[in-house]
Every structure is written in structure tokens, then in C-alpha cells.
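Only a part of the assembly is drawn; its chains keep their places, and the rest are absent.
Naming follows writing order (A and B), and every chain is counted from residue 1.
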Amino acid sequence: MTVSPLQQVLSHTARALIELRGEPAAAALAEQFVRRVEGLDDDEMTELLQTLLADFGHNHEALVDAVDAWRDDPTQTTAQAVGEATESARLVLFRQLNTAGDGIRCLLHLRAETLARRRSYPELAPVDHDLEHLLRSWFNRGFLELRRLDWSTPAHILETLIAYEAVHEIQGWDDLRRRLDTDRRSFGFFHPNLPDEPIIFVEVALTSGMSASIQHVLEPRDDHVDDGPEPEVDTAIFYSITNCQMGLRGISFGNFLIKQVTALLSTELPQLDTFATLSPIPGFSRWLADARPDIDTSNQTAMEDACAHYLCVERSRGRPLDPVARFHLHNGARVERLNWMGDTSAKGMGESHGMLVNYRYSGQDLEANHESLVDDGIVIAAPDIVDRIEAPEGTVATSPQVVD
Amino acid sequence: MTVSPLQQVLSHTARALIELRGEPAAAALAEQFVRRVEGLDDDEMTELLQTLLADFGHNHEALVDAVDAWRDDPTQTTAQAVGEATESARLVLFRQLNTAGDGIRCLLHLRAETLARRRSYPELAPVDHDLEHLLRSWFNRGFLELRRLDWSTPAHILETLIAYEAVHEIQGWDDLRRRLDTDRRSFGFFHPNLPDEPIIFVEVALTSGMSASIQHVLEPRDDHVDDGPEPEVDTAIFYSITNCQMGLRGISFGNFLIKQVTALLSTELPQLDTFATLSPIPGFSRWLADARPDIDTSNQTAMEDACAHYLCVERSRGRPLDPVARFHLHNGARVERLNWMGDTSAKGMGESHGMLVNYRYSGQDLEANHESLVDDGIVIAAPDIVDRIEAPEGTVATSPQVVD
């Protein structure tokens, strides 16, 4: 394989950076490397990742020696030496990149590009492994800051909400403003090195009773009285959670975010007694077409029964089949209510025949519910939901205690 | 060995924290653990560190299996699996602690305590290894922020300068204020999770010509005209560099700090043409007593000759013997001038018979000087210094080119 001049430059810079480990002189080189990586096209990026795989792995001989030493004398110290010998040169390179102003953004970019090539270039897995290892360490929860996002937030940060929101697209600034109104809340986690865009953000509606329709949540406010949430508010509805960084896939903050926001809202608004989501069921239509091809999709009762079954009983590798259900049920929420025609948008009709679901977060039950799922494989759901399911034994219950 | 109830509690909490990896519920437990660790006395701390060594190492069987798999198929992926198998349980614990408000401070405390037991309990080395590994990753230079420290800095931060300054003790607030006057500068590196105390800070005097006496630098300003540095200023003297975190020993930021401050001052005050230190020579008296027991210590010439030899020729394991010389020469500075009676304090007279030295930082020479030392073992010094040394060949030169 011939190596392009660009890759030669990149390789050379990478080697120099690795040698300058701990030296101030590395910063300028790191800047150069980051600038170059930003400008790569698709093929060049593939070539770079292949180079990082092939030429920047660990030192095989050193590992052989370290393993031999450990086998002769298997102590913690020799084991740690083995661990060090498994560290690849690219890991050193990645750590050096952080001295560049945009270093961490470059690492996120490299991981997103690696993940995007998972199917076509599965051999890149070790590169992904190193990136994930480093990002998981640097995005440790203890480094993230929870910030409220509202109409006094700088415009360039709000703009990222419009750009990233994937669950229910934000239709420009008027829509955004409605979502940041006084009867709404939005919060995001921020990393010190990425102060201008959230890692993840959540949108919350403060309502009277649990919302059943996303269109109702998103519609313009009738009576625009800008005086905070109305007095009869008793429920916080988490209607959208958006991860902004592809490069952090698998490093989850959603459960932290929901629980921290719940705690914060409880303090600010003591009248809130219900915390729940209004969630999509992205896999329902696909599963239904396959498992119940003959169902009359206009029959609300039949559809709700099928959906209850889908959410609570169906599993994939032991875990709930639906990805959104998987996330909330793993967090300890329970399946609370199905909402027929809860999302009548094209996307909603397409993915779940318009059905939405509320998952409820009850502080005192979260841990027991979570353990019920993880230890016993049993999903916790409201009685109305469980009643809809035939032969639920061993898969669903109304409370964790039932299983004992 | 009987285990105390306190250690049982700590162990139990630690195990729970490790199991809760990635769960929000861990935060409260981490807070408890941190609070308890803060309250430990010396013996209890030793016991905790021993427990972390004995009961929270890596999984030996898993490592055996991973190594076997790697020997069967020695790929990057199997090597990475070996690396993971060498990770100790305490490393997972340490990462979890960061979710507590004071988590990172607790880790710094644990490492300082481990280092303090290096001699008495050398077996704790694997615990230190894990702590250093983690802290080195989290205190990556890219996460540190350079901040100017002056009289408008919050008092509780300035107070840490008084507490930590070790080179030339700060005698209360009046002395501090003089060091933050308009003809002085101070800068520190700060970490986002420790916003209230610097990791390391430097004190700089803006002077006309290179200072020869630390007492002169520290004495009160004659004519207190509060209008910034005087017009004839042409030199920045780094007269004190202080590491504030024992727990970061071996993770050096001094070279970054000097170079970044040099760059910043060059921009702010273009009239500066000399950047140099006014440095102690902490090992001179001890070496002199041993190597030149008969020298007349009141003979300035003889003492300066001896000191030039000590700084430029003496080595320990191939590196300059004096620890401060080692630091600056490794950074690429050169030995510029000796200052007889430069520090007449008890400390100065005791450690170096009052001698101080200026190390000069010249932007364009730093890299070549550094390489001269590292590659060829040759210290670079001003001609006046080299002239004082007999038979300097192969150990000292006036410029890197000379060696070619």
C-alpha cells in the first residue's frame, strides 16, 4: 500500500507528539495535528484510522517480556507492568492532543468517525477501544456541570439545541422559545473543555396531570402570561432527552441527568408530585408488522394490548426489546400509561402508529424496580398495563415485592 | 489480622461503589466514603491503604485467562483485554469517588498519604501506581487553566499562596501584597474541580536588569507609585515556583507554567528582553562539605568556582545533581550567573552559603539546550561560568553547537 504525503505528515506529527510527552513544545504540534484532522475528507479519514490501527498499536515485544516477568512473579506490580505494556502508542497520542485548544473536540470527532465505520471496517475496533477508554475517563460524571438552559442563555448555545434535538425537531427560534417558556424547563450537562455546547440535554414540561399528547405539549401557549408555571402544576414531564455527542456513544449520562433534574425540580417546585416521561416507542410498528401482521391497527384496545405486551414482555438478549423502554426501565422507571394517538406526526404514526408511553420515575421505587429487572428479569408496570397482558408470569409485575 | 469495624464499613462502602459503577445512586455513597476518609487518623489511614492493596487488586484468574487468550491469538484486541484484566478494583473505586463533591481532593489526599508511607510501607507501591495513573490522566495539561493572581483575586485563594509558598515564605498579608504589586506578577494553574486553590504558582518580579539578591526582590517598595512596572523594566525574574499538591508529585507542570507565563508577559510587556530565574541551590552546602571539606567558605572566588562545578559538572544517575538545576536545565534554561550573598536568610546561608543562581530562559535556545543535556549529557552555561570550571569537556559548554 502506498502512503499518501498527507498521511506521511500526519504520521510524522503523531510520532513527534508521542516523543514530546510532557513537553510544552507539544502544544503547537497538537494544534497542527488537530487542524489537519478537521480538514480530512472521508477517504483520508479512513486512511488515518487505518494508520492509527496498524502503526500506533502497543509494543509486542515489551508485552511479551512483561507477561514473562509476571508469570515468573505474579504480583500486583508485575501485573501493572503488563497493563502498561498493553497501552498503545495512539493512546499516548490521544492524550497529547488535549493540549490543543480543540483537542477534546478532535477526539470526539475521531471516535464518531470510527463508529461510523464499524460495519465497513470492523478491524478498527481497537482504535475505538482506546478512544472510548480515554473519553470515558475524561467525561467522568464528576467533571460535568448541570446548567439550566433558558431564554437568557447565549444564543450560540441555544442554537446547538435546535441543531441536535432529534426526538421532536425544534422548528426554529419561535418553537425553541416556547420550549424555554416559564412553564417549561431545560437542562444540560456541560464539560469544562466544551463550554459552548451541552453533552446531553433534557426538555421538561410542567403540567397539571400527566401529558398524553406530544402535540399538546409543543403547541404555542394560549394565554401568554409570563409569570412562571401555573398554580395547579403538579407534574414534570420529560418529553425529550437528546445526546449531542456521537463520539460519546456507550458512555451514558441520561440516567444521571434525569435524576439530578428530578432532585432539582423537587426543591424548586415542592408542589410537584409526579415525574414521568412522554416517550416514543420507536420499535413498535416494526415489531407489530412482524409479530401481529393481522391486527386491526385502528382498534385502540387491541393496539394497546399489543403495545403493553411489546413493552413489557418482549426481550432481546434478556433486556427489553424496545430501546427507549430499555433505557427507562433500566433506570428503575415503571411503565405507567399508554397514550393512543399521543404523537400524530408522520414520524410518530410511522414508528408506533401514534402510540406514546409514560414512564414514571418514583424516587423511592427506582432502586427496587431496577433490581427487579436486572436480577429477576421482571419489568414493573402500572396495574392497568399488567391487566392487558396475558400470561405475564415471570416477565412483568405491578411491584418488585410480588416476585418474592 | 482482625479488621476494625471502621475498616469493615469502608470496605463495604467501597464494594458497593464498585458495583454501582455508572449508577446515579453511587454519588451519595461516594460522599460518605470521602467524609469518612477525611476523618481518618494516621493508623486508620495506614489500615485503609493496606486494605486497598490487599483486597482491591485485580482479578488474578481473569488475568490468567486473558493472557492465555492473547497467547493463543496475539492481536491488539486480545492485548487490550489483557490490559483491562490488569485493572484493579480500587481503580474503579477511585473513579467513582469523583462523583462526590470533594472526590478529587480525596484522591489527592490518598496519594499524598501513600507517598508519605513510601519508606515505611514500600509494599503500597501498587496503590500509588493506580492513584498516579488516574491523577495523571485527570490533570492532563489540557484541563488546566492559567489564571493571573493579583490583589483583586478572592482572599480565600490568596490565602492558599501564603499557606503553600515554600521557597521564600510569605510573611503575612503585607508581604503578600508587595508580591502582587504592579511591578510583580503571579500566575497559577487551576483545575476545574479545584477552583479555589492553584495546582502550582509562580512569582515574578519585573526589574531593570537581572536581580542578584532575593532580599532585594522581597523588600518593601520604596516609592509606592501604583502605576504598573517602571519604564526601564527589561527583565522578568521568576523568583519562586511552588507546587501546592503533594498528591501530584511526579506529574510536573512547572515547565508548562514557566513557558506559558513567558509567552504571556512577552505579549503584555514587549520591552522585556530577558527571562530568568533567581534560584536557590539547595544541595550546594551538603555537597561542598563532602567534596571540598577544606575550602575557605569566605573566599568568594573559590566558592563561585566550586558552585559552578557543582551545578554544571556533578551528576546523579546521569542528571544534574542539584534538584533545582535538574529542573531548569532539563527545561532548556542555561546557567547564567552566580550571586554571592544572594540569599542571606538563615535558610539561604544554610543550604548554599548564601549563593543563588540565575537560570536564563531564551525562547529560541530552549529546545537545543534541552537536547544537548538529554542526548549528550552537556549542560549549557554562560561563558563566565564555563571559564570557572576545570576540565569541563563533555559536561558543559557555552552553546549546544560546540558539541558538534
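In this text, contacts are C-beta pairs under 8 Å (C-beta built on N, C-alpha and C of every residue); 3 or more make two chains touch, one makes a residue touch a chain.
Treat the numbers as computed from the prediction; the structure is a model and nothing was measured.
Copy number for the full complex in this structure file, with 2 chains shown: 4.
Following the convention adopted for this analysis, only the chains that are shown with their structure count from here on.
Separation between the centroids of chain A and chain B, computed from CA atoms only, is 39 Å.
Remark: chain A residues 22-25, 27, 53, 57-58, 60, 63, 67, 70-71, 74-77, 79-80, 82-83, 86-88, 95, 97-100, 103-104, 125-126, 129-130, 134, 137-138, 140-143, 192-193, 252, 255-256, 259-260, 367 touch chain B in the complex.
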